[in-house]
Every structure is written in C-alpha cells, then in structure tokens.
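Below: one structure, written as structure tokens.
All protein chains but one are shown at their positions in the complex.
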C-alpha cells in the first residue's frame, strides 16, 4: 500500500484539514464536510453546489470560489456524499436566489442529491439540478445506469458558475449548465488501475503492456482491454470515440485531463496528438486546458473532453475565476 | 512501460508542441526548446531564465510568464539542457537590463549554465547566476556534488521574478534570489520509484511496504530505506530534517509538494500533518502551497520546503503572477 | 426475546446489531466483490453505516419495531452515501413506517412491511429483479418471509448467488456490460447477509 495516509478511515477528514490550512480564502467545515466560498451567501446571486466521492481532486473542492462553485460536498473515497452535507451546503450559500446542484450521473450521487433537494426545498430553498453525463464509453444507456459524469463537470461548473457570478437567475444558470452538458462528451483511458485506501490494492489487474479503454473515474475497469498503444493511437481512439457522438459545427473547448499519476510531460505530449487529430478531423479548437483536474486517485491515464461552445459559453469560460485549481482574469 | 508516449526519443518535443497548443499566451519554440514570455523582452526589466532536465513539470516551463520566469529551457528527461538553449533564451529576453540564470545545483546544470553564461556575455548580455541548493538530504557537501536544488526553485523563481517585474536592477534581483535560496530547505520522500521513458522500467526497486527517505527529483534512491510510515510520521521526519538545518525566527513559506503520482487528496492530508508538526515546533506559517509543482515523473511521494520569509519576500510572494502553473493577483 | 406471539423493539435492535457484526466480518469480501464490478467501497460503506446505526440505537433506543427501523434507516442515509446508503436507508425506513407504531409485530406483518420497503427500493432505484442488484436477494426474501425466517434466508442466499451469471443493468456494474457477467453482485450479497442475520436472531 504505497499511500501517504494515516489510516484509511480518516483520509477525507485529513485532506479537509490540510485544505483548510492551505486555503484561508475558503471556509472548510471539516466536521460537516463542506467547502464553502468565504463570502457566501453572495447577495442576489445563484449558488452552485456540487460534490461527489473524494479521490477526484481537485474536483470539486478545488473549484470552489468566485466564478465557479459556492460550495462542494466531499464524500468518502469514491462514495457519493450524504444528503445532510448537501442540505447544509445549500443552506449556507443560498442568498435567496436559489441553488443549482451539479450532479454527476452515478446512482449514488443522483439518489443522495435527490433526497437533499427534497429536504432543502422543505427548508424553503429553491433548488434546481443538472445532471452531468458526458462519458461516451457507456453505451446502451437503456440497459445501464446511463452515461457517467466525468470531465464535462469542469466545463459545467466553470461556465454555469460564471453565469451565476454575472447575476443570471436560477432558470438561466440551470439552462446554461444543461446546454454545456448536452454539448460535451468525454472518453477515458487507463494505463494502470488505482488503489483506494479502503482496499489497499489496485482495483483491477492490468498487466504491463495493456491498457483499458473507456474507463470511468472510479477505478472500474473499462469496456475493453487492448495491447498498449502509442500516445498518438490513443488520441485517435479517444477523439474519434467522442466525435462519433458529438459532431461539432463550431469551435470546441478541449480538456486533456490526467487521471492522477500520468506526468504533465506526458499529458502535454498527449495534447499535441489530440490537437493533431482534431485538426485532421476539421474541428477547430477555441481553448485547451491540460492538467490533472478530474482524477481517479493514483490511476495512470487520461481522458479527453470536448465541448461544442457557442459565443456565450466561450465568454463565460473566459470570465474571471478564483479557485484553488482554476484561476484567471479578475 | 505504462507511459502515455509515442517513442522515448520525442517526449520532450511532443510535450512542447502540446504546451504550445494549450498556452497561446506563451511563445514555445519547439525546435530550439525554449519557452518564452510572449511579451519578452520587457523594456527596462531584468529577465529570469531557468531550465533543467524535463520530467519535473510544471517546473520550469509552467512558471514562465509575467511575475516569474522570462524563459525556460527544457532539457531531455532528467538531463540538463545545453548551453545553446540558454544563450538563445537569454538573447530573446534580455532588454538590456540583464539576465538572471536560476540554476539548480547539479553538475550538469551548473556546467551547462556556466558555459552559457560565458557565451552570452560574449554576445554582450549581462548575466548573473544564482545556484539553488536546498535539499538537506545531501549531507557532507565537501564529499558530494553539494546539496541538490529542489522545491526552493519555485520560491526563488517566484520571489525574484516578482522583484524583476517591479523593475529591480540585476544586482538586487540576484541578491533577493540568493537570499531566498539561503533561507530555504527541503526534504523529500519516495513511496515509489519513477520510470524514465529511456529506461522504461523503475529507476530503483522499492518493495511494497518500504519507502525511501531523502530522495532527490531524478529518480535516484534516497539516503535511507525504511519500513512504510504513516503520513504523520513522514511529516515529523521531513519537517524535523528541514528544521535541523533552518531555525526560522519568523514565519515561513511552506511548499508541500507532490512528486507526481501522489493524489492531491493524500497531499492535502499530508499538509495537515506538516502544519501540525510546525505548530508543535513553534514555527508560524505565513503561506502554504500544496500541489504537484516540482515533480519526478510518475514517482509517488512528497517533499516539504520551508523558506524563512521576511516582509519583502512575503510581499513579493503575494505579488501578481500569471503563468500556467502559478497564477494569482493582477 | 423472540416471543412466538410477536417481535419487539429489542428483537429488531438485536437484528441490526447482528447484521452490523456480519457486515464488519464480511466487509473485505464485499469490497472485493465491489472491486471486480464496481468501485471497491461497498464493504467500507456498510461498515460505516452500521457502526452509526449501532451508536444511535445504543444512545436512545427507540421503543417500537417501526421506530427502530426508521431510526436505523435515517442513520444509513446520513452516513453511508453511495447508492447503497439511500437504498438500504429507504428499505429500513419504509419497512419501519409500514410497521406502524405497535410494540410487537408478527412475522407475517414484517413480511408485508418488508415487501413495502423492497417496493420503495425498486421505485427509488428504478431497478427490477434480474438487473443484478440487491433486489435479486431482497425480492425473493420478502416473499419467502411469509413462509418462515429460514425460507427467507435461503431465498436471499439463492438470489445473491443467482446474480453471478447476470449482466448488470443498474448501478456501476452496468458500465461493464458483458464484463459484469460471472461476478456476484456486492449489494445482493450484503442483502443476503442482512436477511441471514434476521433468521439468526429469530432462531434465538
């Protein structure tokens, strides 16, 4: 167990204490497991609340701050948070303008956020929800829990967060969030499994020289195992998988995301290949973000998310954001 | 070989192409391997130039931009760049106010930067050099190549870069850089070795359940191997190793750095323990930065860097910076 | 005690205690199963949840069977998270609600209430028998409980084993498509544990 931890039971609480120390500009409620904008509630503004299992850092806590999330609720590792956290977060950040729950499409997240929405509404908070489900590796959604929410979460949180910051009302923030999700698709690849603290050994067995195509962000095996491919071949496969489902007529936002243990050096090299494929397919790229943003603990691998962005979405993407992990403009 | 690459020979060029695509705000000269501030040379201002082997990303290319480096020269993986790169970078960024070379103390880096300084001076560029050597794991410096340059490089580049941005003359920028280095110390720990593209297998063999104390950032084994320790025990060991050599009388800057493959969740948890130890030792912390900043490819592990910061250093630390990896203020 | 005439609050508290012990004992196995077709947390999730249930039942033991199950269900919802938290929480809460506030209930009454609880789980999760979920153990168990505790235990066990050849259509395992075949569902397995605990307590 090559982990920098004390005991598996306290990893989330330990991380929140460390986050609190590193980010005095946030309010980190370690006991109740909520990360909040220091200045919440912000008068007259819609508040975005998200959350999910831990192990995907910087998602979501690293995206809390002006221009993005008002609050994040971290669950146990790979386990959706509980309704109590979401209700507490909603109550803390609601200025009366309402709250948008950004929910990645997993059974656990969906059920817990649904319960939380009911409870928050009981407390007089206006709640809207957007489901993020961008992962094209999940096919036959009739016979599955549906597409997983992965990289597009970052796009939804950033763009809808900017709309909220501008003072857009809840219905508009919700509509934009929905539009971003509808126009976003992702595909992920694992070069290694990850190790959860609770299990202490890799979640699946991936021999050297093989890779998993179509993985999610919870250490689950993918749809298919193949002999190792080059960065260029992986880019071809991943981008084509996305483009099979999303035929953008205009420029895209591209997220070239690391799963956690893939060095930035490799990620940038992979980005060069992603850009090559997009050029070959005639897809113009408006903005590119490269880095470890939606991770899966210590998994080696990467994912590609494309979002067909209209002018409003691009403007909101470029709008100022001040969070631990995403920060530009002012 | 679990690597997201095409062939080992092109990893650095591939990464630079990918970096160019992701960062239109930088000038990336892929052919000559130089990453430049778009607006260089900046009239009247001293320019910081750094560089070193690749594999430590975001160091140094990710630190190029207003308020930090004017240029970075990436070498092959774990191999110092060649003088030609540094001379080209110096010529491109020198406004006449002079250039400061920030050099990590490794034989290769020292020799290549020395040659470059001579050549650049032949071209009429005023060059100063600062050597970063903060790694307390290297003892008996009389019988070694001396302390390695690791995490303190970030402090030197940020603080001296801010001084340069303010318009300080070369001697002052050099003096501040030197002061930051003198007041900084680091200690690193590996939970796994890393794999270089050229070798394709781990640089050393670290059995499960053991760790290496006192490692550098080039995949070399450390000074000592021990049975696995908890995050809290590692924090005790690392912080005490630093404090044995640095007895700060005032507040410190703390960098809790990941070596590449350690999840941010664990790093934040480790930071909680580092803060605990510092509190126990009576060392006040002025600022804390947690993340993967000075990495060693896909090594799992962490390092702690402390810098005894005076008021000027804190002010310069807080000054605006606009680079891919470090970004605040404006 | 397990009086033939009726099951009291103490019986239900004992059930949840024994269930918690079984969960602790089998946590690694549940996580292992979840690791094959899920995200390797099912054991840790239930361990955390049942520890919290034990705490709350120790602190202020509710006085009716219904109240015990409602309190336990709430606690699971508040501490487990994931898919199983709301689902098991709903199972206990809705079963408890269906039991009303009588001080003792019969096995037949429990069977009817459990059927209501299982129905609520099916509605919440949108799954049905054959989807390779906890329902594959819970549905037959609720039915067989009309007969006897032991029949319920056997039905749940059979249901859990029966998930092995199934392709998952709900929950995380569904992402794997055909690769989910050949593995036993962790939720069905934990359901069988819970029902076995019930039979064990009933057996005295």
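Annotations
Lettered A, B and C in written order, each chain numbered from 1.
Rule of thumb we're sticking to: a residue touches a chain if its C-beta (ideal position, glycine included) is under 8 Å from a C-beta of that chain, and two chains touch if they have at least 3 such contacts.
In this text the structure is predicted, and so the values were computed from the model without any measurement.
Partner chains of the missing chain, restricted to those shown and counted over the full complex, are B. Within the full complex, the residue among B:112, B:231 or B:257 touching the omitted chain is B:112. Screening B:98, B:161, B:216 or B:232 against the full complex identifies B:216 as the residue touching the chain left out. Among the residues B:41, B:75 or B:232, only B:75 touches the chain that is left out of the figure. If you put the missing chain back, the residues of subunit B touching it would be 8, 53, 75-84, 106-108, 111-112, 114-115, 137-140, 143-145, 148, 196, 198-199, 203-204, 216, 218-221, 223.
We adopt the following convention: only the chains that are shown with their structure count from here on.
If each chain is drawn as a node and touching chains are joined, the picture is a simple open line.
Centre-to-centre, using mean CA coordinates, subunit A is 29 Å away from subunit B.
Subunit C has its Cα centroid 31 Å from the Cα centroid of subunit A. Multi-chain contact residues, meaning those touching two or more other chains, do not occur anywhere in subunit C.
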